[in-house]
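Omission of a single protein chain aside, the complex is shown with its protein chains in their original locations.
This part shows chain A:
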Amino acid sequence: MAAPLALLLIVAVTIRAALFRTSLANLISERVEVVSPLNAWKRVVEGLALLDLDISPYSGDVFHETPMVIYLFHFLMDYAEITFMLADCLTAVALYLAVKDYNKQVFRKQKFALEADRIPMDCLELIRSPTEMYYIPLKVAMFYLLNPFTIVSCVAKCTCGLNNAVIALFILSTMRGSALLSAIFLALATYQSIYPLTLCVPALLYLLQRLYIPVNVRRSSFWFYTLQYLFMFLGSLLVLICLSFFLLGSWDFLPAVYGFILSVPDLTPNIGLFWYFFAEMFDHFRLFFLCVFQINVFFYTLPLSIKLKEHPVFLIFMQIALIAIFKSYPTVGDLSLYMAFLPVWNHLYRFLRNIFLVSCVLLACSALFPVLWHLWIYAGSANSNFYYAITLLFSVAQVPVCLSPSLLSSRESSSKTALFTHSLLF
């Protein structure tokens, strides 16, 4: 399958290179749906300029990326476009290999279940054959590379492309069973934006299951492994933070990066839910609502991990989706990562009745974002309520996309009637 993948990579790189050369690149890098105050390329350039003048790049509330990113671009400034294209290709290849491994495991489990006669007769249509599953990794890579959201995010040189690459490498190393690499990549992802911290739990669950350690709080082997993994993760994170300190010589990246993500001082409109609320909130309640909104991202980890204990890969998908919807400064680049996973569960789409409506709403909202922005900011005929309505609709439409397949797949082993009952709810 190397040849179609190579062809796909060439096509993707050609599209991105062609778009970089047009005047659309400047237009796209100004759009608020594509870049946010955290990961805009303009701000990276500002930070680099400040660094060249020997001033701390975090002075003046312009730059909010991590010191490692600024040093990376200090050396790669002239090759920025190639870096982002390479990051996209790396993500696609990592997802391709990860999904291939995952499919092998699923097929193996299915074979064992068939041999053990544990699948009821009426679920036979859910059995998947190798020919069906052969094209899924390529579809995943295609869904990521040819997704207009990814292309637009790459052309705008948004650093969430780098974040996506790191998360994809984390998923690949988790699938391959290497706990050290998984912890290191997760630490890199958490270092850049705090929210991938929640991916610790599904990674742990997956690695434990892979090593046949029972997930039981009373067993010492469980605690032993968990502590090992957490030690590796926290150690890498500490190393990264100390390295940043030594690179820049001061601790002011901590409030500028993590303080910024958590306390949301900048209320530029984006496709997230925070800006409108906090624009109209009284100062007295600001801290309270800030805590509520931020806990919302982390809160679903524990219940979901209890429910989806047997399916840690779905849990990873759901966590990435929840982070993309509920984080403080989301952009379309974050969405494209979890949308790439959708072909993995396309055998379940037959049972989802509202997938059509949801995809229509997502398509319409993506088209309406620039229209209502133009009407609000340039024509002055609309106001922020219109834009926030579309943002809300967009977030609401994303929830069934991530929610339904996962919960349905958790019932795959039960009977068909239970599946249909479940699908009626979604």
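The rule is short, and it goes like this: a residue touches a chain if its C-beta (ideal position, glycine included) is under 8 Å from a C-beta of that chain, and two chains touch if they have at least 3 such contacts; residues count from 1.
Here, contacts and distances are computed from a predicted model.
Selecting from "Exosome component 7", "Glycosylphosphatidylinositol anchor attachment 1", "Translation initiation factor eIF2B subunit alpha" or "Phospholipid-transporting ATPase", the unshown chain of this assembly corresponds to "Glycosylphosphatidylinositol anchor attachment 1" (UniProt protein name).
From the options A:Leu262, A:Leu302, A:Cys360 or A:Leu392, the residue with contact to the chain not on display is A:Cys360. Remark: the residues of chain A touching the chain excluded from display are 125, 132, 139, 142-143, 146-148, 342-343, 346, 349-350, 355-356, 359-360, 363-364, 367-368, 371-372, 374-375, 378-381.
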